[in-house]
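Down below is the structure, laid out as structure tokens.
Of the protein chains in this complex, one is absent; all others appear in place.
Entry: chain A
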Amino acid sequence: MTFLSDELIWFLDLYILLILGYAILIMSSYLVLAYLSTKELRGYLKKNSFVDYEVLLTSEFAPKLSLIAPAYNEGMTIEENVKSLLSLNYNNYQAIVVNDGSKDNSMEILIKTYDLVLSEREFHPQIETKKIKGIYVSRNAAYKKLIVVDKENGGKADALNVGLNIAENPFVVCIDVDCILDKDSLLKLAKPFLESHGKRIIATGGVVRIANQCIIKNGRLVEVNIPDRMLPRIQVLEYLRAFLLGRMAWGRLDGLLLISGAFGAFDKEIAILAGGYSTKTVGEDMELIVRMRRYMLENKLPYAVSYIPDPLCWTEAPEEFKIFKKQRSRWMRGTIETLSFHKKMFMNPKYKLLGMLSVPYWTLFEFLAPGIEFIGLVITALFIIFGLLHWHFFILLLLFVYTFAVFFSVIALFSEENTYHKYPKQADFFKLLMAAFIEPFYFHPLTVYAALVGYKEKIMGTKGWGEMTRKGFTKK
């Protein structure tokens, strides 16, 4: 009995130390990333205040861009969104909207609104895709930048590959058609392609923010508001943390594994050489970046991925738990698939920082974290049932994690306050602050649950995105 008790005590101690060690590791990494991000952000803002983007507007040497916007059942917002794409501050660009076999009236709306006619345009596909039904251009000279491709449904990756095949320009900007772009977004996204000498910039990404309840006028965001509903409101905070305190640091370290599918620019040649978007994963945005980086490293080609902290793209966040769950489980499946496709890179010095830090970080803290958390919950429940739980210690541990979560959100708010200050209304700031207190009890369990659903779906072999319903933006 004494032997068993000793063993149990030893196991309990070990378990507690492991959990604590994991928590400390993850928290420290967040703090280090936040520190690096803040430093980088300050430097960027200082430099940016002297940048004259007008030179890109007036020069024929500005990078030529092709915007690719895949659309699936976006009838509710497509007219407004395409208008937004066509009114961006940039000269050297074309906008390619790929209708991925929508079941709604997206195509009819596009044809009617933009006076589209079938075109005989020829192109030489370099990536295999589903069949194209037709390529449309506008009869109206005002929409000469617009190309609409109608194709059979093949998923987002397939639609983006069609765009890569059709794009005439050396750089492609892949965006979600339902996103609202800042009018200077292309100027800012194009600049890094001109900046690096000796290293080829293969991709640039920008910050995505939540647009729920923001006011949109003529395809432009005119008023930033905080959503009334708690689920999207906490996502505002979550995006601030992820983009201002996370990706900025990975950008500085040149270890960025993900450029959001909502808005990112790529070197078309490298994207095609790397094989284009993979249709075998629902995390095609992350997977492409990893594959492009891998291609450059394996071919010993000097390269860099650039990241812009300016809020360039505004998107609608899910407001219903059902939709949220679908989105997050898909993100988890995408992460698992990407890490599994590129498992060769894990702790492989051949892939430098990417192999030794980025991939292990994503594996340990993005892929495994929800699972570890779930196991922790089960063990805690068992401890309670068997009367083994040391309540004083348990409550301290809970408080430790909770206060850190709130602290980290406050750092994100602090960073936002001192940089972009997009939420100037006092009430909005307090709403976000309150959200930081509520998040660990309300939002976090939901994200863990959705991630576990993602695990399950991956095990069950679920494919595809599932239907994503949009509510549409508030128009003025």
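We take it that a residue touches a chain if its C-beta (ideal position, glycine included) is under 8 Å from a C-beta of that chain, and two chains touch if they have at least 3 such contacts; residues count from 1.
Keep in mind that, in the parts below, contacts and distances are computed from a predicted model.
Remark: of the listed names "Cytochrome bc1 complex cytochrome b subunit", "HEAT repeat domain-containing protein", "Heme ABC transporter permease" or "ATP-binding cassette domain-containing protein", the one matching the undisplayed chain in UniProt is "HEAT repeat domain-containing protein".
Touch with the chain omitted from the figure is made, among A:S87, A:N140, A:S196 or A:S340, by A:S196.
Among A:Y22, A:Y295, A:F374 or A:F414, only A:F414 touches the chain left out of the display. Touch with the hidden chain on the side of chain A covers residues 13, 16-17, 20, 46-47, 49-52, 54-56, 58-62, 191, 193-198, 392-393, 396-397, 399-400, 403-404, 406-407, 410-411, 413-414, 417-418, 421, 426, 429, 433.
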